[in-house]
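Below you'll find the structure I mean.
Other chains of the complex are left out, but the ones given are in their true place.
Note that the chains are named A and B in the order they appear, and that numbering of residues resets to 1 at the start of each chain.
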Amino acid sequence: MAMLRLEIATRGQGLYEFTEAARDFLRESDAVNGVMTVFVRHTSCSLLIQENADPSVQRDLKAFFRRLVPPTTDPAMDYITHRDEGPDDMPAHIKAALLPVSLSIPFAEQRLLLGTWQGLYLFEHRNSPHRREVVLHV
Amino acid sequence: MAMLRLEIATRGQGLYEFTEAARDFLRESDAVNGVMTVFVRHTSCSLLIQENADPSVQRDLKAFFRRLVPPTTDPAMDYITHRDEGPDDMPAHIKAALLPVSLSIPFAEQRLLLGTWQGLYLFEHRNSPHRREVVLHV
């Protein structure tokens, strides 16, 4: 059993890859076969496994979620009551409900069984810089 | 290894917190470090980790999902064919697809590594009272 608390510094909404940090952690643990659990300790950012090849995928993902859950300054969000922490705060909570807070990734012979195009990301939903904590466990 | 089948009685759509029941279960098990699995055995309610501080967050979450997936009496849902079990049934299945059915939460020294603001909820999507079963495993 090994556990790592990984800190990720974010600079506004977007995807922050940490696939290599997860691979390093697995390599340094004694675990050979099993499952890695990934858990994010916040309610205004998410985890995401997505394509790591073409940057347009990440741009479009961000655009889709911004349209699905716009800032509360958008008239479509007039019904939102939680407004004290800024126009990006309640949309961040909603996106954190829609996207994963935990992931379980099998590994074999010390290698994560991610597919060829799968990268591991923190998806930051807030505008201002944040320090986020992700727990990795094998 | 320890397992608990937790029964939660719901009284209509909304969030029902069970963070304390999960903490109690962990304390009473022999597990010190590891991962707690949470699994809900239904297709018309969900699990959710969300902010447990300000009740307006929960009100807005409910409002968002009611707008994203309205009852089938709403003209926007005219294309829905599964209608025999009431106007809240198919929307409940859709919300159960969009929101988590299982969660994996690491713990260390017998303490769940939830973030400061993270609470553990059952999100009921049906209007009438239900008895829901959540399986906790460490």
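Here, contacts are C-beta pairs under 8 Å (C-beta built on N, C-alpha and C of every residue); 3 or more make two chains touch, one makes a residue touch a chain.
Everything quoted here is computed from the prediction, not taken from an experiment.
Total copies of the shared sequence across the full complex, per this structure file: 3, with 2 shown.
Assume only the chains that are shown with their structure count from here on.
Chain centres here are Cα means. That of chain A falls 20 Å from that of chain B. Across the complex, chain B meets chain A through its residues 33-35, 48-51, 54, 56-57, 59-61, 63-64, 67-68, 98-100, 103-106, 108, 113-115, 117-118.
If you check the complex, the residues on chain A that touch chain B are 1, 3, 37, 39, 41-43, 68-69, 79-82, 90, 93-94, 96-98, 100-104, 133, 135, 137.
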